[in-house]
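Below is a structure I'd like to ask you about.
With one protein chain held back, the other chains of the complex are shown just where they sit.
For clarity, chains are labelled A, B and C in written order, and residue numbers in each chain start from 1.
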Amino acid sequence: MRVDIRQTHRGSILVAALEGELDDHEAAAVRDLLDQKLLDMRVPCLVLDLSGVTFMDSAGLGVILGRYKKITAKNGKMSVAGVTKPVDRLFEISGIKKIMNVYQTRDAAVRALKEEMQ
Amino acid sequence: MRVDIRQTHRGSILVAALEGELDDHEAAAVRDLLDQKLLDMRVPCLVLDLSGVTFMDSAGLGVILGRYKKITAKNGKMSVAGVTKPVDRLFEISGIKKIMNVYQTRDAAVRALKEEMQ
Amino acid sequence: MKSQNEMSIQFSAISENESFARVAVAAFISQLNPTMEELTEVKTVVSEAVTNAIIHGYAERVGDVYLRCKIMGYTMELIIEDHGKGMEDIDEARQPLFTTRPDLERSGMGFTIMESFMDEMTIESAPNRGTLVHMKKIIRAPHGAARFEV
Partner (left out) sequence: MKSQNEMSIQFSAISENESFARVAVAAFISQLNPTMEELTEVKTVVSEAVTNAIIHGYAERVGDVYLRCKIMGYTMELIIEDHGKGMEDIDEARQPLFTTRPDLERSGMGFTIMESFMDEMTIESAPNRGTLVHMKKIIRAPHGAARFEV
């Protein structure tokens, strides 16, 4: 699993693009990397781009929900972008869409977050 | 395994492009298909294009050597084209290059055969 | 009707083998010509059950995971078994969102996903004896062929 991390909007939004297979074996490292980056932000704000995820199981749901809980607990915001069909099916089954905003593209997600922050 | 078959040079040369994995499981069907097509030719003449072969083991060598023997027994000609690096290694180990002409591209192989036939 | 075929795998209960297990099963059932969607479903299900064996079954011990796969006609049967710690209450474990390991950020969706991606799922488990998940799925052969498919 590769994690490509950028900051945008004067460092106030973290954009993390995941590439590869997000399973239990990869989950802990992805979680630790994201948490370490989010720790530096006063109000954590994350866009998770999943368009490069070639496989995901419920461990991936755990990573997403885990970040969501931590971020909202600190009054931050999080959304997800680039959801492929297989990931979307897991989102449907788990009801994740009821609690989190899901966007087609990373850019759309960033734009929406910027507007919310104004 | 897919076999894409064309005839060229007024039907005197058969060009067969193999695509996929050429192992023992596929060998018999490929052999039968080629033999059936070669049967119709008075002087069998075959260019085997291996550029689409994604995996090959010694069963593939068997298919190639088998056709070569049958074709030369009927005074025909056969050459091989599009040899990838892994296939080339098998060719080296088996010494196949000492008995058969190997060309970079299908076109080069067809051109050489045409010249030989003149 | 496709003929019968069978395989079984035994492997160390370490997370490196989660991807190995799903690729192996995918390669085995590829002879049924599954759609991409079916293949993803089966890989996901293997991943869920194998991960459970590793992180729940063998949380506090070393051991092996046992996986069996059988093809009969267009039906595939999948059994994933561990000799680990087992469960007290299977019905509770099957509930969506139920997890005993929130500390590992488990989502509690494993069994729910297995159930919705397969046609049948039964679970056998006993404390300190281990767990066996038995699943079945009908794979529909896609129609239409290409060129000389030999």
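The rule is short, and it goes like this: a contact is a pair of C-beta atoms (placed from the backbone, for glycine too) under 8 Å apart; a residue touches a chain by one contact, two chains touch by 3 or more.
On a predicted model such as this, the values are computed, not experimentally measured, just so you know.
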Task = Using the definition of touch stated at the top, determine which of B:V63, B:V80 or B:L113 touches the missing chain.
result = B:V63
Ask   = Quick one: which of C:I14, C:L97 or C:A126 touches the chain that's been left out?
value = C:I14
Request  = Identify the residues of subunit B touching the omitted chain, counting contacts across the whole complex.
outcome  = 21, 23-25, 27, 31, 55, 57-59, 61-63, 65-66, 85-86, 90, 93-94
Message = Under the stated touch rule, tell me which residues of subunit C contact the chain that is not displayed.
response = 3-12, 14, 16-17, 19-20, 23-24, 27-28, 30-31
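Basically, only the chains that are shown with their structure count from here on.
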Where subunit B and subunit C are represented by their mean Cα positions, the distance between them in whole Å = 42
Message = Which positions in subunit A are in touch with at least two other chains?
response = none
